[in-house]
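One protein chain is absent from this view; the other protein chains keep their places.
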Amino acid sequence: MAYPFPTEIHRVVDPEGNLVGDPPELSPEQHRKLYYWMVFGRMWSERMVALQRQGRMGTFAPHVGQEAQAGIASPLRQDDWLLGTYRECIAYFVKGLSPLAPMATHRGYFSRGYTRELGLVPLQIVIGNQMLHAVGVAMAMQYEGTDRVAVGVCGDGATSQGDFHEALNFAAVFQAPFIAVVQNNQYAISVPRQRQAAVEYLAYRGPAFGIPGYIVDGNDVLAVHKVVQECVERARAGEGPSLVELLTYRMGAHTTADDPTKYRSDEEVAHWQARDPIKRYRIFLLRQEILSNEEDEALHEQATADLQRCVEEFEAMPPPRPEEIFEHVFETPPPNLLRQRDEILGTP
Amino acid sequence: MAYPFPTEIHRVVDPEGNLVGDPPELSPEQHRKLYYWMVFGRMWSERMVALQRQGRMGTFAPHVGQEAQAGIASPLRQDDWLLGTYRECIAYFVKGLSPLAPMATHRGYFSRGYTRELGLVPLQIVIGNQMLHAVGVAMAMQYEGTDRVAVGVCGDGATSQGDFHEALNFAAVFQAPFIAVVQNNQYAISVPRQRQAAVEYLAYRGPAFGIPGYIVDGNDVLAVHKVVQECVERARAGEGPSLVELLTYRMGAHTTADDPTKYRSDEEVAHWQARDPIKRYRIFLLRQEILSNEEDEALHEQATADLQRCVEEFEAMPPPRPEEIFEHVFETPPPNLLRQRDEILGTP
Amino acid sequence: MPKWTMVQAINQALALELEQDRRVRIFGEDVGRNGGVFRVTDGLQERFGEDRVFDTPLAEAGIIGVAVGMALYGLRPVAEIQFAGFAHLAFHQVAAQAARLRYRSGGEHHVPLVIRAPFGGGVRTPELHSDSVEAFYAHAEGIKVVIPSGPYEAKGLLHAAIQDPDPVFFLEHMKLYRSLREEVPEERYTIPLMEARVVQPGNDLTAIAYGALLHTTLAAARQVEKEDGVSIEVIDLRTVHPLDEETVVASVNRTGRALVVHEDSRAASIAAEVIAVINERALYALLKPVRRVTCPDTPFPLPAVEDVIVPHQERIVRALRETLEP
Partner (left out) sequence: MPKWTMVQAINQALALELEQDRRVRIFGEDVGRNGGVFRVTDGLQERFGEDRVFDTPLAEAGIIGVAVGMALYGLRPVAEIQFAGFAHLAFHQVAAQAARLRYRSGGEHHVPLVIRAPFGGGVRTPELHSDSVEAFYAHAEGIKVVIPSGPYEAKGLLHAAIQDPDPVFFLEHMKLYRSLREEVPEERYTIPLMEARVVQPGNDLTAIAYGALLHTTLAAARQVEKEDGVSIEVIDLRTVHPLDEETVVASVNRTGRALVVHEDSRAASIAAEVIAVINERALYALLKPVRRVTCPDTPFPLPAVEDVIVPHQERIVRALRETLEP
């Protein structure tokens, strides 16, 4: 099958909150859930940065500005799988992950809570590798005759990796129920998108492998949901994989160890500030009377309270026991590993 | 720059030897040289197989049917570089390599004779890796301000490797004077092209990275020369990289260790038999009176004699000394390597 | 019992696994229609269908990467890498992914994946085809590395590997594929991973080897036993990581002399590790330095001279005699 290069940028709500396309069919309930996770996600990210500054958290990659990623997970069922990176925490929350899990991860604890039941795997750190895993999951789903799908998410930088292309190719050759989502936030740390690729859209990679490519306003959560939903339906129906590029921007630093003023201009940041995904969605929800001002306030209070509880639970979380280091290498620790344990930790 | 997917299949001479496109500007001398290497190359390949059967040669990958590869190297100057695989011996000969060099390689001797002066690197065995080296060479040429170009050649199977795509991307981002040539001979050992990729043409990969793609009748040496020539000129002029797909077929086994009847039909082989690159070029040369029947015969005799001399020289070639194993790991062998040498070979 | 080559034994083990466990799928380059470049998977696609046994695009990282995904989801992938040296292209997917997903998830996920790959000298392959890779994966931590020494061993170990809940790199020495036949039960049996085997007991020296060189070591040991009237214990490591230290240490503590033989190069190798363990746990018993008979610290020797460089019987005999000197 030959797909053309995509040209349209999918959008439902413009930066001012105006409806400029057909919205996806979502119940008020679903809308509020999406909105909640975006609001919560932003607060959570800001709190993570604060915790890091206080030395109570390891390196963290804020996702402020990229909250429309909620729409990557909202079209998924619990038995679908989602495999992303450190930048996809909100999508993971929507998929069912407890916010405590990535807090543990970033504190340097084991990454527990990303379970098979939730269709989740710990946040990927090695850029691009998870795209192949997602294809493998999709191939397994297809093999088992389910109508499940697997979504792999990565950044613009990841599209330069060999694994990204091998993933597209395997997915295309096996017509796996796989959706590749690229959160193109314009930078890979300091390296701008133009240095990653000589083409304007990363979505072009899809058709070169026989996969349809979509370009989406990645700050428009309804457009994200709608396009991913369409791809999910195609995949469930056995019509193969898709590639979705979300055009977005991280408003903050790459991680708590990064200084973005070294490589970005204030104007550029201001340009994107005006395209805030939460503000835009909020206007839409208010105008459509899906949400009232009072409900919005209540929702914010709820998120604040939820976050507070989260942080408290986090602070109470026991650190891993050093012994655990030796327990999870293999299902059964071999004798020489136990000997090393005793040598290092002192005979028990 | 956005390039569309290519649609045209470039062809100059059709399978019956009819001129169906503008031929490239080549002197009779150049034509005869091209033709000579195709004729010699086929004989050489057949002789290599015979030598292997006699136990005087290691595993060898015949290139019969793919002699139009001569046109990959004919547009190159000596100071351009060519980096290909075990399947590109004829292109290497045209570039200046002594046929003795790949005979040594395949006998398990050192790969000497692939020199910097000739712009050659030993035949690549690890599928796809050389494409990145070729881009690196091209980036070095560009850095030094020369108008040289680097050509990387690989098979259809290699286009599934991550390195292939990373090479296209680096070349595009840095606008390197690089030409990627894919000898699509329809199979990677037993795996047909349809299992490598879900698209009809591998040349589609180019535009996805911002590189123009060309589809060429890969059994038409003049079309190969013409398209590669055009790409070389663009690269010399600083207009960046290109991707050229040659549609061809290996008439024989993948290597002397392979049995192609396990995975190919007789009809398919017959179909391609009728598209023989040498026969076709010969008709063209005779019709255009670039070559007479007598000259053709003389050229065949010449090639036979040259090959005979080659085989004799090959048989006289001394095997590597075991000591050499230790001499070429580093420029200066470290003391412990010399101690290992003495231990294994006996103190000198 | 039938007398089988190692190719047949592995083929049979794979067939049994496909038969009894629908989660098992076999894939890689040329494993389907072609039955593998060494015919190890011959007939399996025909018999079990394309769903169970299939060819992939030519991409090692792709093969291992999707295998990791399948294993995470709950299948039991058996991925073939056509020659072990080409697994280098998937090194990140093995070392940073397959080998550590159990660990990073604190035991919540696991990767029951078997990677099979041929390797080994003596077959005059083009470069990188013969390379030994076991030390790379031994050091990767989180993956077991298994190298059978013959048909019977191969079948039992492969069943155990496929049944193992964690990733296993299963390395098959090409020279063993058809060079010896052994009686192999037709039914399924397992040989436990991480247990070395005392191939022959002895009192004066412990010779430690694995894979094809086990046989050369055995031949050398028997020659020296016969000619010099000594008795040599020969151990087949079978799983080269994690090591069965107990078997090695117990033997050396008894014999007081040891020799380690492998085809891999020597720096930071399995032989180095075995010697380190002997040093740590049997030093006081040692009467002589433990010799390593291995390939040197060079890339795998050129085919034209590999017979001189790859450990051969004469060199092992020499090393045995030196180590047996009073």
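In this document, chain identifiers A, B and C correspond to the written order of the chains, with residue numbering beginning at 1 in each.
The rule is simple: contacts are C-beta pairs under 8 Å (C-beta built on N, C-alpha and C of every residue); 3 or more make two chains touch, one makes a residue touch a chain.
Source: prediction; values computed, not measured.
One chain is not displayed; in the complete assembly it touches the shown chains A, B, C.
Only one of A:9, A:50 or A:191 touches the absent chain when the whole complex is considered: A:191. Contact with the undisplayed chain is limited, among B:170, B:204, B:272 or B:314, to B:170. Considering the whole complex, the residue from C:40, C:53 or C:135 that touches the absent chain is C:135. Seen from chain C, the chain kept out of the figure touches residues 85-86, 88-89, 91-92, 95-96, 99-100, 103-104, 127-128, 135-136, 138-139, 141-142, 241-243, 265-273, 275-276, 278-281, 283, 286, 288-292, 297-299.
One chain of the complex is left out; on chain A, the residues touching it are 58-59, 86, 106-110, 125-128, 157-158, 160-163, 188-191, 195-197, 257-258, 262-263, 319-322, 324-326, 329, 336-337, 340-341, 344-345. One chain of the complex is left out; on chain B, the residues touching it are 81, 83, 109-116, 121-122, 126, 129, 131-141, 143, 150, 162-163, 166-167, 169-170, 173, 320, 324, 327-331, 334-337, 339.
To be clear about the criterion, only the chains that are shown with their structure count from here on.
Chain A and chain B have centres, each the mean of its CA atoms, that are 44 Å apart. Chain centres here are Cα means. That of chain A falls 40 Å from that of chain C. The set of chain B residues that touch two or more partner chains comprises 160-163, 195-197. In chain C, the residues touching two or more other chains are 56-57, 59, 61-62.
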